[in-house]
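Take a look at the structure below.
A single protein chain has been removed from this complex, and every other one stays in its place.
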Amino acid sequence: MVEYADAAPEVREVYDDIMATRKTDSVNNFWKTIARDPATLKRTWESIKQIMGPGALDPLTKELIYVAVSATNQCEYCIASHSASARKKGMTEEMFGELMAVVGMANETNALVSGYRVELDEQFKSRS
Amino acid sequence: MVEYADAAPEVREVYDDIMATRKTDSVNNFWKTIARDPATLKRTWESIKQIMGPGALDPLTKELIYVAVSATNQCEYCIASHSASARKKGMTEEMFGELMAVVGMANETNALVSGYRVELDEQFKSRS
Amino acid sequence: MVEYADAAPEVREVYDDIMATRKTDSVNNFWKTIARDPATLKRTWESIKQIMGPGALDPLTKELIYVAVSATNQCEYCIASHSASARKKGMTEEMFGELMAVVGMANETNALVSGYRVELDEQFKSRS
Amino acid sequence: MVEYADAAPEVREVYDDIMATRKTDSVNNFWKTIARDPATLKRTWESIKQIMGPGALDPLTKELIYVAVSATNQCEYCIASHSASARKKGMTEEMFGELMAVVGMANETNALVSGYRVELDEQFKSRS
Amino acid sequence: MVEYADAAPEVREVYDDIMATRKTDSVNNFWKTIARDPATLKRTWESIKQIMGPGALDPLTKELIYVAVSATNQCEYCIASHSASARKKGMTEEMFGELMAVVGMANETNALVSGYRVELDEQFKSRS
Partner (left out) sequence: MVEYADAAPEVREVYDDIMATRKTDSVNNFWKTIARDPATLKRTWESIKQIMGPGALDPLTKELIYVAVSATNQCEYCIASHSASARKKGMTEEMFGELMAVVGMANETNALVSGYRVELDEQFKSRS
C-alpha cells in the first residue's frame, strides 16, 4: 500500500481530494492499494466522485445499490466499506434488513428465471 | 406455461392475488412458468409480496436494487420486468442512468478489490 | 461448426466416441463448435466422459448438479442440454421443481451470507 | 448476532423450531446473524424447511445441489455448512470428490459455451 | 438508441472521437445505447480509450483479457464485440482456441478451490 508520506505528487493530489470530499483525515486501504497504479487511482476516484454524488438518486440510495451489487458478487471488502458509508448517510438497521431481503430474493428469482428458461413477455420485448 | 384457464385451484388463487395486488388483469410469464411447481409459485409470490411492499425502503428503491442485482447476474428477463416495474413506480430516464452508472462502477471496483487483494481496514473488521 | 463430413480424423474419432457412448446418431452443437480446436474437443470430451459416468453418485444426480451450476451461471445452452439429459435419465417434473427450489434458495442464502458477513461457526473452521 | 437469551419471542420461536427439526441444541451463526431482521429469519427458515425436506429428491441430493451452487458462487460459509450437512446425511469422501468434479466441469463448459457462442440445437429450443 | 443525426453536441463529440480513434465511420450499438446518459457515455469512452491503448501490455493482449472476463460473466454482446476487435488486432483461430481453453480451465479450478476450501500457501499470504 502507498502511504501518504511515500506517495508521489499525483497520488497525494488524489488522496487530498478524497479526504476533502469525504471530510475525513485518512484514506481507505482500497485507495492506498490501487495507488500502486496512479492512473487507475485517479480514473477510479474521479469516476466514483462523479457517480456517487447527489443527482436524480440521492447518495444513500446509491450506497444501497453498491452494497446490493457487492453482496451479489461476494466482495467482502466492498460490502464492509459501502455498508459503513450507507450507515453514515442514514441507513438504519431496518433499511439494511430490507435491502438484504430484496438482494436475496433477486438472486433467487434470477436463478429461477434462468433455470426455468422463462420466455420474455411481449410487453418486455421493446428495449426502450 | 400454466394459463389461468388450465390452472389448478391453488394456482388460480395465487394468480388472483397477484392480479389484485398489482392491479392488473394478467400475470407475467415468470409466474405462469414457475406455476409448473405450485409450491414454488406460492412460496415465491408470498415472499415477493412481503419483501417488495412499502417499509423502511420505498417500493421504487426496492425495484432499483432488484435491477442492480439482475444486471450484475446478466438476467435479461429480470432486468426487463423490474425496469418496467421501476418505471411504473416513478423511475425517470435520469434515475435509470444513475442506477446503471453505480451498478457499472460497483462491478468494476468489486473486481479491482479482489484482483488487488485489498486488505480490510481496521474500522471495517467489526461486523456489526 | 465442424460437421462430421468436414471433420479431420482426430475430430471424427471423438464424434464417433460421443455417439457410441450416448447411443445417438448425431452430435450436439456444443461439440461441433468447440471442434474448431481439436485439442479442446478431445480433452473436454474425455473429462466429461470420465466425470459423468456412474460412480459413487449416479448419472442422474450428476446431471442435476450440472443444471444447478448452469442455472446459477445463467448459461441457457447448458441448462437446456443438461435438463434434456436429466430427463432422459429419469428426472420427473416434480424432481425438476425441487431442483429449482433448492437452486433458488441456495442463491438467495449465498447472497444473504455475504451481505450480512456471517462469521464461520467454530465447528466449520476445520477444512477436513 | 442475536443469542437465544437475548432474543425476542418471535425469534426464539424460530430458533426452537430449527433445533427441534434438526435435532440439535444450538443454532448456527447464519440464523443468529439474520435474526437481526426477524421477518427475514422467519421467511428464510420456513422456506428452507419446506424445500430441504424429503420429496421427489432425497435430502442428501438436495444438500449436494446446495454445495454445487455455493462453490460456484464462492460462498465459503455456505460450502462449509452445507458440506457438513451433506456429510451428516451420508455424503462419503468419494461422493464429495465426484460432486466437485461435476461442479468444476460444469463451470468450465458454461464458460466455453458462452465464449464460443454455441448455438442452441433445434431439439433444445422448446422450453417444455 | 441515440443516432448521430439526433445526438446532442456533447454526444456527437464522443461519437466523433470514437470514429476517429477506431478509424471507422460508424459507432457500435453499445455507445448508441448508453448515450441515453451522456455523462456515462463520456466517462466510459474516456476510460476505455485510456485503458485499451498500447502500454506495458499490447492492445491485442488487452482484448483477450476483455473476452476472458466477458465469457466468465456470460455477456454475449461483450464476447461478440471484443472477439471481433481481437481478430482485427491479430487474434488467430488458434489463439482464440487457447484463450478459451485457459478461460474454461480457470473457471473450473476457481470452483474447485472454493468447493475444497483450499488453504492459502504460506508464500502466497503476502499481498505485495
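Which chain is which? They are A, B, C, D and E, in the order written, and residues in each are numbered from 1.
As a working rule, contacts are C-beta pairs under 8 Å (C-beta built on N, C-alpha and C of every residue); 3 or more make two chains touch, one makes a residue touch a chain.
From a predicted model like this one, the values you see are computed outputs, not experimental measurements.
Student: Considering all chains of the complex, which shown ones does the missing chain contact?
Tutor: Computed over the complete complex, the missing chain touches A, B, C, D, E.
Student: Spell out the interface residues on chain D facing the chain that's missing from view.
Tutor: Within chain D, the residues touching the omitted chain are 74, 93-94, 96-98, 100-101, 104, 111, 116-117, 119.
Student: In the full complex, which bits of chain B touch the chain not displayed? Write them out.
Tutor: The list for chain B reads 67, 70-72, 74-76, 79-80, 99-100, 103-105, 107-112, 114-117.
Student: Please identify, in ascending order, the residues of chain A that touch the omitted chain?
Tutor: Against the missing chain, chain A presents residues 34, 36-37, 39-40, 43-44, 69, 73-75, 127.
We take it that only the chains that are shown with their structure count from here on.
Student: What's the minimum number of touch steps needed to get from chain A to chain C?
Tutor: Tracing touching chains, the least step count from chain A to chain C comes to 1.
Student: Sharing over half of the contact pairs with A-D by residue number is what counts; pick that pair out of B-C, A-C or A-E.
Tutor: Same contacts by residue number as A-D, out of B-C, A-C or A-E: B-C.
Student: Distance between chain B and chain D based on Cα centroids, please, to the nearest Å.
Tutor: That pair's centroid distance is 21 Å.
Student: Determine the centre-to-centre distance between chain B and chain E, using the mean Cα coordinates as centres, and give it in whole Å.
Tutor: 27
Student: Which chain E residues touch at least two other chains?
Tutor: 39, 43, 74-75, 100, 104, 111, 117
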